[in-house]
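A single protein chain has been omitted; all remaining protein chains appear in their positions.
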Amino acid sequence: MGHTLVEKIIGNKVGHDVKPGDIVTVSVDWCMIDDIMVPFAVQKFEEMGFSKVANPDSVVLIYDHFLPATQVDDSRHFRVGDEFAEKYGIKNVHRTDGICHQLMTEAGYVKPGDIAFGTDSHTVTYGCVGAFSTGIGYTEMAGILGTGELWIKVPESIKIEIDGTLPGNVTSKDIILRIIGDLTASGATYQSLEFTGSTVDALSVASRMTMSNMAVEAGAKCGIFVPDEKTCDYCKIPYDDKIKALRADDDAKYSRILRYRAEDFVPVCACPSLVDNIKPVSELAGTKVNQVFLGSCTNGRLEDLRAAAAILKGKHVVEFVKMIVTPASRKIYREALHDGTIEILSDAGCIITTPGCGLCCGRGGGILSDDEVVVATNNRNFLGRMGTSKVKIYLASPVTAAKSAIAGEIVNS
Amino acid sequence: MASGSFEKVYLDADKEIELFKAKIWKLGDDIDTDIILPTEYLAYETVEEMKPYAFSPLRPELAGQIQPGDMIVAGNNFGCGSSREQAPEVVKALGISCIVAKSYARIFFRNAINNGLLLIEQPDLYDEVNEGDIAEVETGKEIKVNGKSYTIASLPDNLLEILEAGGLVKAMRKKNGLE
Partner (left out) sequence: MGMTMAEKIIAAAAGVKSCKAGDIETVTLDRLMSNDGTTHLTIDMYNNLKHPHIADVDKLVWIIDHNIPSDSPKTAASHKKMRDFAKEHGITFYEGEGVCHQVMMENHVRPGELIFGADSHTCAYGALGAFGTGVGCTDYLYAMVTGTSWLLVPETIRINLHGKLREGVYARDLILTIIGRISANGANYKAMEFVGDGMAHLSMADRISICNLCVEAGAKTALMEVDDVALDYLKEHGRQPKAIFKSDDDAVFSQVIDIDMAEIEPIVAKPHFVDSVVPVSECEGTKIDEAFLGSCNNGRIEDLRVGAAIIKGKHVADKVRFLVVPASRAVYKQALKEGLLDIFMEAGAMVMNPNCSVCWGACQGVIGEGETLISTGTRNFKGRAGHKDSFVYLASAATVTASAVRGYIISADKI
């Protein structure tokens, strides 16, 4: 019987055929630990009694949630991370370079076919390059640090097939929000989302990243794309037979198949306060907006900044409304400086902050107050995520976000 | 039975909790990790410091009301969202004996097991019980509330091993010859 993409990745790793439901122990290619979780993972690692890290070169520490630090205890996390790295010979430490999930592929760590775990739920992002990656807790991370491996249950797969040409105002964010709405926030729990079809093939790696990133919002264990030439260009590796073999068999078995026509997608928002509360922008037109946030591991990339700049060029964010732009990484910020994107955004009145998780993780970057409304390009609109529980968060694409900023309300596009 | 008190019956000397009574706190669907513990409090050094803020976006008074031994009953997708392990840790630290939900988010499920917090999946109970009801739980078998019995499944072996070791840390300590 044929295999899905995730079954192949796991099978390759363990050296034998696997099927959904199998519990297997895999060796881990990459461990990502973010600054919030560093002290906890270190503490558990020590409690477990390990004397060394099994594979220090597979470990990447990234400080991003607490940058810039807003609380006096934040820098303790950096210190604990630095000391741990020094003690166990971990060389991959990113202190001010950007968001972890952006860096794990951008900085050349995760490649197609790899297996990666991270102490953050959006670790699913690396599915954009055809890797199996998922979020775990810090106790399990401590176990991997010591043993280099982890048990996993081979997931069933849901195939999402999208064919055709997207309307001009629709981005991959609208696609994934719609899919989450259709699946519901728990509809893919324990499962792998496999994205295929001509529309998906035409998407940039950055756009795919947005979709992989949000797979977890439907409960999925991972959200993966077949690696293609674009993927290999991005990862700076040859598009060889080994990569070409990383695709599902024609007779692979899926628990469910969802088929979409690209032409049917419209701009949408996830409305307060559930990620699967999806409504077309047309139904939300006129909703007053106090703030717009463009950034995060979901939509803080160059193409997102450019999409917003195309709308904001020569215009200005409406008075008494703020638009906060937080590039996902140092590299992206610099590229956006070089190509003039930042200047356009600044001329339009955007507040451009230093790369990091920013407002998405709710520890700074534009926290809101009671009854305020924010249109945000990130991945979660949970109650209280960006301030008090009376803040209303609408998740949207960079296009919808930018349009809302100049109109002061959600506009139909 | 007074609020907060609970009985523990040892059916088997090797296994700690087998039969107990617990007061129900009822929450809804999609109780996310930001509700269980908001990001603001994640960096507190100890779980004890985090405890008062558990569930604060939804019910700020709840953490103060929960008594050791109480249980949480919830709908679908309990623990969705972030991988923050502080979420199950803080629930356990509040003394919650177990959570009974229609379903759990994946990462939360693993994290809870790794911390020795008992999670029970049960499709019907949520719709038929009220907050304040007292449940009698027999792990791996059934839950009784208001005279009605609800069947529950037992966990896969590899997870039971971790639970029985008292969490993943203890399991690893054993592996490293420390326990």
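Lettered A and B in written order, each chain numbered from 1.
One rule holds for everything that comes next: a contact is a pair of C-beta atoms (placed from the backbone, for glycine too) under 8 Å apart; a residue touches a chain by one contact, two chains touch by 3 or more.
In this text, all values refer to a predicted model and were calculated from it rather than measured experimentally.
Touch, as defined at the top, links the missing chain to these shown chains in the whole complex: A. Contact with the chain not shown here comes from a single listed residue; of A:M32, A:A248 or A:I367, that residue is A:I367. Note that of A:M211, A:L359 or A:V375, the residue touching the chain absent from this view is A:L359. From the options A:K153, A:R256, A:K313 or A:R334, the residue with contact to the unseen chain in the full assembly is A:R334. Of the residues in subunit A, those that touch the hidden partner chain are 67-76, 78-79, 82, 95-96, 320, 322, 324, 330, 333-334, 337-338, 342-343, 346-347, 351-355, 358-359, 363-370, 372, 387-388.
Following the convention adopted for this analysis, only the chains that are shown with their structure count from here on.
Chain centres here are Cα means. That of subunit A falls 28 Å from that of subunit B. Within the complex formed with subunit A, the residues of subunit B that make contact are 30, 32-35, 38-40, 42-45, 56-58, 76-77, 80-86, 88, 103-107, 110-111, 114-115, 156, 158, 167-169, 172-173, 176-178.
Residue ranges of subunit A in contact with subunit B, taken from their complex: 23, 36-37, 39-40, 44, 47-50, 65-66, 71, 73-74, 76-77, 118-121, 123, 134-140, 142-143, 146-147, 151, 185-186, 189-190, 216-217, 219, 221, 274, 361-363, 380, 382-385, 389.
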